[in-house]
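A single protein chain has been omitted from the complex, and every remaining protein chain is retained in its original position.
A, B, C and D label the chains in the order they appear, each numbered from 1.
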Amino acid sequence: MSNVILMIFTGLSVGAVYFLLGSGLALIFGLMRVLTFAHGAYLTACAYAGWFILRHSSLAAGPSIGTLLLALLVGVVVGGALAFLTERVLLRALYQRDHLDQLLVTAGLGFSLVALLNGIWGPDSRAVPTPPWFTRTTTDIFGAHIARGDFVLIGVAVLLLIALEAFLKHTRHGLVVRAGVENREMVRALGIDVRRSFTLIFTVGGAVAGLGGVLAALYANAVNTTIGDTYLLYAFIVLVVGGLGSLRGAAIAALAVGLLQQFANFYVNPGLGEILSFILMGAMLLLRPEGVGGKKIRLI
Amino acid sequence: MTDTESAALAVEDLSLVIDGAQILRDVTLGVATGELVAVIGPNGAGKTSLLNVVSGTMRPTQGRVALHGRDVTTASPARRARRGLGRTFQTSYLFLGLTVLENVRLAAQAKGQRFGGLWRAPGRSAAALAPIREHLARVGLDGARNRPAGSLSHGDRRKLELAIMLASGSTIVLLDEPMAGVNSEDLPSLMELIRDVQRDTDATVVMVEHHIDVVLELAHRVAVMHHGALLAFDTPENVVADATVRDAYLGEPL
Amino acid sequence: ACSTSGSAQGGSDSVKVGVISSITGTYAVQAADFRNGLEAGLNYLTKGTNTVNGRKIEVTYADDTGKPAVGIAKAKSMIASGATFLTGITDSSIAIPVAQQAVQNNVIYLPGGSASYQLTGMSPLVFGNANKNGSKIFPKLLGEGDLSSKRLAYVGQDYAYGQDTYTSLKAQIDPLGIKSTEHLLPTTTTNFTAVAAQIKAENPDYIYSSWVGAGTDQLFAALRAQGVFDTSQFVGYLITRETYAAIGQALGPKGVENALFSLYYYPGFSGNDQEKFLISWSAQHKHQMEYDDPTGWNAAAMIVHAVQAGGTDVKKMASSLDDYTWTSPQGEVTMRAADHAELTPQFAVRLTQGADGSWTPVLVKAYPAKEMETPVTDPIKRQ
Amino acid sequence: MNPDHDPLLELDDVHAYLGESHILQGVSLTVPRHRVTVLLGRNGVGKTTTMRAVLGLVRRTGHIVFAGSEIGREETHDIVRRGIGYVPEDRDVFHGLTVGENLRLAERRGGRPRYDLVYELFPELKNRAKHLAGTLSGGQQQMLSLARGLLNDNDLLLIDEPTKGLAPVVVREVVEVLERTAGQTTVLMVEQNLAVARRLADHIAVMVDGTIVLNGPATRLAEDDETVRAYLSVESAVSGAGS
Partner (left out) sequence: MTVRKLVIPLVLAGGVALLACAPYLAVPGLGVLPDTVGSIGSLQVLGTAYVIAALAITYDLLMGYTGLVSFGHGMFFALGSYGFVMLLAFTSAGFWTAAAVAVGITVVAAVIVNAVALRASLIAYSMVTLAAAQLMAIAIGQNYLGSGGVDGVTIPFEKLPAGLVGIVNTKHVYWLALGLLVLTFVLARWLTTTRIGHVWRAIRENELRAEVMGFTTYTYKLVVALIASTLAGVAGVVYAILLGAADPGETSLSFSIGLVIMLILGGRGRVWGALLGAVVYTLLQQRLPAITSSAGVAALPDAIRIPLAQPQLLLGVVFILFVLFLPGGLAGVVEKAIRAVRRGGSGPPGDAAADGEFAAAVRVPASAEPTR
């Protein structure tokens, strides 16, 4: 029993991390149809940014809540700023072109950014001072030891989902970007400055990755240059299973993938969960290509 | 009325439901070989959907489609095309990155697909290109043959759709608003073209068209659709005289 | 070897040594260590002349960038330009094909940081590094006395390195009556709660990990959150200095107090001239010493000896290294003839945190190479 | 006030390029205030490109004056915000957005959207507000596209083949609405349906191969029927077989 509870909570918290990254992807892909491979690099860069703030805190006592919030804020700002620059400098020139070009330019950026971090801080892991209550203190629920950080992750993910949905519902930016992807000229011909909305959405996506990066660093107690790529693959799975671009779909998919992984790894065989995630993605694409939250459109 | 058994194109009891909306209702229709049938009806009546179901890009929820007496209800669009069915689209639907000539040549190639032939390059000699250029000339696009289809204006794209149709050598032709966007000066010649081809090759034509002059001029019979159902199927004169058709579709002349 | 290429003769007045390492890439730290150790060793052993028997030692460096294709291209080109020795590789997936090249082309392969088992026993020309695996230090870390009722849980990465480590560990602890379970996880694992819960449920006396690289910190955090360190003693490796803090922090005060680690090189222990020289050399070159500095030194020692004893004949050079023993900054090191496993001293250490917050290993016990000798499992086949 | 002396839109020697082709070769055109001007010409002569040039959707040079200000160098969205409604020839509704969202997107900030007008004209759009525009029939999409253009209180409407694909009844209604709005709004439209063109046109402009060859009051269309026809049957050098 306590194991089931434990697996549920860790499944949820893993899902939360996937969602933190996957939702940024879903936002960007769902609205802008840009499959960005730089997202993992944003996450990594922001993880380092968070570490940069936290590293001066004592390892034993851990950073104060204030420092923690500052680190999160810095992560969000760095992620947002990186995304802002990417959009302005690299992507803006490419909207008239094939979506593949956008994918590629972000892949190039991803390479470069990670290589730069490698150049500055080297490939080895850096310890991230974490408040003791985050990873090391547990709360017992029906005999299961649940790390407090898990609750934080789940909470942040839920808040993020609510915030993003509200943002899309109460502003026209989401609409503008979705329309702009289909036909940019027509949006302009309706008197709308489509570029502003694109920049904004991309920046928000980056900021979300930044939040995810700092939290992932806290969660792992450490940063290294590969953490972004590790999560990026699973974020893709979440994106696809969730239905390319649906936030709620991504949330459900993140949850499903997180739980699936934990239960399969615990009860059957470690590593099976990872394999199953990819099988789930493949199966989903074949059986219901539009994913959990996606919609079908008439072709002709 | 044509017996649906012997018809070139026959649909029986065709229904289409998407997300609970009834788009086609029990449509039964037979078109004889060599007949030119126009389909008219208010916007959203289901005309394009009927063509979609016949050409296989949509699956009916119920009913049957037969071409030359052969049931093709579950056949793929490509299979139907090889059975002699060809269609044009309401908004031009072309290979925009390929040249005008290539667009037409592919249609000709689709007609004569043989495994061995696939591994040879298409002919480039003047003789090999002659029939293709002939089709292009008939719609007035020969001069534009080496331009990418994506750089054609709208009206010219409609004409290219027709050229593709000519090249495909289809025996059953579905045209979705072929004249929409064609400049008024070219209307007569294109109408002539459709009539000639239909006569020369004894092709069966089903044409959706809102240009009532074109319908009256070309059609042997007119099918009227309304809310997914077939309202009437009669000679042009009778259909135009029908009071319901006047009210729901034609309205007062301008 | 199928071909007797002219390359081995090279210029008779010089000996060419090709160092291939990840100057850029994941193992860049190891590459820098190796180079420092090699240069220090050569300088010390040739008394600064860099010549042996009147022949100059010419070292060239190449970056494998962590990619086998690049590494092999570099190796081939070094062989073609007359290299007699190839060495320096940390990444096993590069080390193995390069060692193969060495065999095919009658060139000597000397160990770099790579810990792969496949190098030992491969060929008379290939010399392996057996210290990181299959070491006798494993049971030593578990303590003295009757261990027959003890249980051990092993966690490692599910590929050759992690699997081999468990195999050799098992070979050492089975005779002692210790019961063990293995938990091999994909290298890409990021959440370790499941395995931690499983281990907690087993309630072992020891928890043993050979995990390196990404995931180390999450593994420790999860084990700690599930309270594994409250009841089980941790034993495992220490690799680069950069990871000390992460491991120490993750273990927590109680875990770190009990934990015992093996270390390949404990700076300052041997205190021999060689080490003193290495330390001052490193200081001169502003290099932070790490566990792979002696690896480079050992390569230097073998090169110098082989040239002295073997002259220009590659076969003779190689056989001169069989059972050769030398003094390295680590202590006495032997190259075992039977399978070309390098036998080095090992160190048991604890991790402690200084007042300034930094973590340092503190020696518990040092074991000389002789005590670390493991049985030969994969002898070299000689015609 | 004589509308001819106070045109709302004036093009002077406008050139436009698509890729490497020189499409508009010195278009000069005046669109008088509160009148319907119909742009006539064969397929491919550059009618659509002219409208897109006004909107800044193609690379162009020359002078374009709208309501007294030069807009030849402004960005599309700024031009449109000056009070222009555009109904493109391709309908260009956003397939992935619902009908309601399509209309919401067309709302202009600070303006008062005229949903009543639009829904009265096309009641179908109200019923289908929650459906994806991509599921609409061709004619229904045309209605939506027209509705987007009519939603705001614009000074100028640029309408490219408004009646294309519409059932005759609907064509009639659209014509009536355009007649009604023409009182307050200026319209520049392309129309291939001659009946519609005749009925609506106050002014006409005839294009041949990227230039305007005739521009004046529509009475000429009746009087000069021969001339106009002559121009219209000139084979375009671009698409015709003659090149």
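Everything that follows uses one rule, which is that a residue touches a chain if its C-beta (ideal position, glycine included) is under 8 Å from a C-beta of that chain, and two chains touch if they have at least 3 such contacts.
Keep in mind that what you see is a predicted model, and the values were worked out from it rather than measured.
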Residue among B:G69, B:P122 or B:P188 that touches the chain left out of view: B:P122
Among B:L50, B:L101, B:M191 or B:A248, residue touching the chain not depicted: B:L101
Listed residues A:M7, A:C46, A:V76 or A:L109, member touching the removed chain: A:L109
Residue numbers in subunit C that touch the chain omitted from display: 1-3, 5, 7, 23-24, 62-63, 65, 67-70, 72-74, 76-81, 92-93, 96-97, 100-101, 103-105, 116, 118, 158-161, 163, 186-188
Residues from subunit B at the interface with the omitted partner, ascending: 55-57, 76-79, 81-82, 86-87, 91-99, 101-102, 105-107, 109-111, 113, 117-124, 129, 145-148, 150-151, 164, 168
In subunit A, positions touching the absent partner: 37, 90, 93-97, 100-101, 104-105, 107-116, 118-120, 182-186, 233, 236, 240, 244, 271, 274-275, 278-279, 281-282, 285-286, 289, 297, 299-300
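In this text, only the chains that are shown with their structure count from here on.
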Most central chain, judged by mean C-alpha position against the global CA mean: A
Whole-Å gap separating subunit C and subunit D, where each centre is the average of the chain's CA atoms: 77
Intercentroid distance (Cα basis), subunit D paired with subunit B, Å: 29
Of all residues in subunit D, the ones touching two or more other chains: 135
In subunit C, residues with contacts to at least two other chains: none
Complex contact set, residues of subunit D against subunit A: 55, 57, 75-77, 80-81, 84, 86, 88, 92, 94-97, 101-102, 104-106, 108, 132, 134-135, 148
Parts of subunit B lying in touch with subunit D, wherever the complex brings them together: 18, 40-45, 47-49, 90-91, 137, 140-144, 151-156, 159, 176-177, 180-186, 210, 212, 248-254
Subunit D-facing residues of subunit A, complex: 172, 175-176, 178-179, 182-183, 185-194, 295, 297-298
